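Missing here: one protein chain of the complex. Every other protein chain is in place.
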Amino acid sequence: MSTVILLLFTGLGLGALYFLVAAGLSLIYGLMGVLNFAHGAFLTLGAFTGWEIARRAGSDNWGIFLVSLLIGAAAGAAFAAFTEFVLIRRLYQRHIEQVLVTLGLSLATVALFDGIWGTDPVFIQGPAWFKDTTDILGARVPNDRFVCILAAVLVLLALVFFLKKTRYGMIIRAGVENRSMVTALGIDVRKAFTLVFTIGGAAAGLGGVLASHYFGYVSPMLGGSLLIFAFIVTVIGGLGSLTGAAIAAVAVAVLQQFANFYLGGTGDFVVVLALGVVLLVRPTGLLGRTA
Amino acid sequence: MSPAADPRPETPGAAPGPVTPILTVDRLSAKIAGQQVVEDVSFSVPPAGITALLGRNGVGKTSTIKAIIGLIDRSGAVTLDGERIDKDPTYRIIQRGVGYVPEDREVFSKLTVAENLRLAERDAAPRRQLVEELFPDLLARAGQMAGTLSGGQQQMVSLARALLNTNKVLLVDEPTKGLAPKIVGEVAETLAEAARTVPILLVEQNLQVVRQLAGDAVVLSGGRVVHTGPAQEFLDDAALIQRHLGVSNDPHPGADQASHAAVKGAAQ
Partner (left out) sequence: MTTTGSNTETTTGGDAGTTAGTGAVRRSRRQGATHDDGARTAGTPGAGRGRGGRPVTGRRIAGWAAGLAGVLLLVLLPLLNLSLPGILPGPSYTPGSLQLLAMSMLMAAAALTYHLLLGVAGLLSFGHALYFGAGVYGLAIILKNLEIPLLPAMGLTLLIVIVLAHVVGSISLRVGGIPFAMVTLAFAQAGSVIVGRNPDGRTGGDEGLTLRTDNLPEALVGVVNTRNLYWLALAVLVVVFIIVSWVQSSRAGHTAAAVRENELRVRVLGLQPYLVKLLIFVVSAILVGVIGMVFLLLQSGAVPRAISSDLTITLLVMVVLGGVGSRWGAVIGGVFYTILDQRLTALANSEAVKGLPDILRVPLSEPLFILGTLFILVVLFLPGGIAGTAERLAQRRRGRAGNGTTETPREILEDAA
């Protein structure tokens, strides 16, 4: 029983990270049709930014940890806004070329991170409480899992509030459904593009800082390895659906953890299998639009 | 149906006098995915009343409307109230005072009725009062998801979105398509009402409705304009109708619906 609980929370923690990456990916794809390969780079930049702050200002301190979260998110957001404004916008409506540009950006930035921070992982420490465990029904769950879960839930709630209650949120929801009709109502939908990129980048940057604590290290490859699972999550959840991304993130991560433990380390394989099954049964994903 | 009796009350005289058109389309061409769907189309919309844009299914009426507001790639000149708009992006054309009611309504199905309307508000003082008077039904369903409305109700939402703002011209694309006869009457009445204050370019298959509403008619065939003039004159000429619309003067068109859907599919 305690193993199940431990796996469940570890899975939830990982699912939280997947969600933080997938939320932005899904919204960006839903609204703009762009598959953003640079999303992993947003995350990695956030993670390294958080690491630099912890390294300079001290690691065992909640205040500094929170500051590193904020600045990591800000770094991701700034990078993402730059990407949209300088590269994506020039290629308006040319989706494949937009993908190619984000791909080139991801190659270039990962190489740059290699050059700046080296290819080996750098280890990170947070507040000492992270390394402690909390006893839940006999399972000793590492505390950093709770931080990830809490952060993801807060981000989810904030995004839902933003989408439901603000005018820009309304524009984004409408744009995901029918972008050209939004412009045909006299709305400059490109502002919404920059906004979703920025929000997605912030979530990824935040996810980067949290991922570095969850895994205990940062490396230039961190973003890329999470990105692939985030892609799977967005496809399973249904492209463009935030709720779908949240559900799929948790399902994928938990499935992965259980398969890794009970089926001899086959977690990644099982996840891809699950993707295949979902595509066969429901090509639009769990909550995707039926085309 | 009194307003329809004289659809162009503000046009001084029926003669083709020197009336400055509100919208001029000059040699407009457009492509969808490399296919020429509009070719060298030229016509103008007078500053009052309803102008019908007619032609067979798939002849490029919807594409012409979309090309005017830049929803598809186009070339040629489009002038709105003396200003060229053919280089502007869609949202700016709309902001200049164009109301667009698309074919198939295109309401945001996952937004509520109220949200659909709020999204369309672009004037500082949108005419909510007017919309509430015209469509009392919508007020009652403000909190309902637009996707769950009936076709007629969705058309009301779509019309309301355009009527909320003060426009120089309305582009209305097949507003009665697929609606029950009773609703068709309501839509026609609404359009007649709207036409008192704003000129309308109307794409319409239902010739009864055209007869009831339109002052002028522009007829397209093969992506080109083949006839312009008073609507009544065109509608009274059975040979012209047969030649350009391929139908006899039938109040229930729409037999060609299947091919119509196929064209739409191909275009998307």
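Labels for the chains are A and B, by order of writing; each one numbers its residues from 1.
Rule of thumb we're sticking to: a residue touches a chain if its C-beta (ideal position, glycine included) is under 8 Å from a C-beta of that chain, and two chains touch if they have at least 3 such contacts.
From a predicted model like this one, the values you see are computed outputs, not experimental measurements.
Colleague: Considering the complete complex, identify which of B:Gly147, B:Pro181 or B:Gly222 is in touch with the unshown chain.
Modeller: In the complete complex, the chain left out is touched by residue B:Gly222.
Colleague: Against the chain that's been left off, what residues of chain A make contact? List them.
Modeller: 29, 33, 35, 87, 90-91, 94-97, 99-101, 103-112, 114-116, 228, 231-232, 234-235, 239, 265, 268-269, 272, 275-276, 279-280, 283
Colleague: Counting contacts across the full complex, list the positions on chain B that touch the omitted chain.
Modeller: Given the touch definition above, chain B has residues 29, 31, 33-37, 39, 56-59, 73-75, 221-223, 259, 262-263, 265-266 touching the missing chain.
Keep in mind that, in the parts below, only the chains that are shown with their structure count from here on.
Colleague: What is the distance, in whole Å, between the centres of chain A and chain B, each centre taken as the mean of its C-alpha atoms?
Modeller: Here the centre of chain B sits 44 Å away from the centre of chain A.
Colleague: Tell me, which parts of chain A touch chain B in their complex?
Modeller: Residue positions touching the partner: 167, 170-171, 173-174, 177-178, 180-189.
Colleague: Which residues of chain B touch chain A in the complex?
Modeller: 69, 71, 89-92, 94-95, 100, 102, 106, 108-111, 115, 118-120, 122, 161, 165
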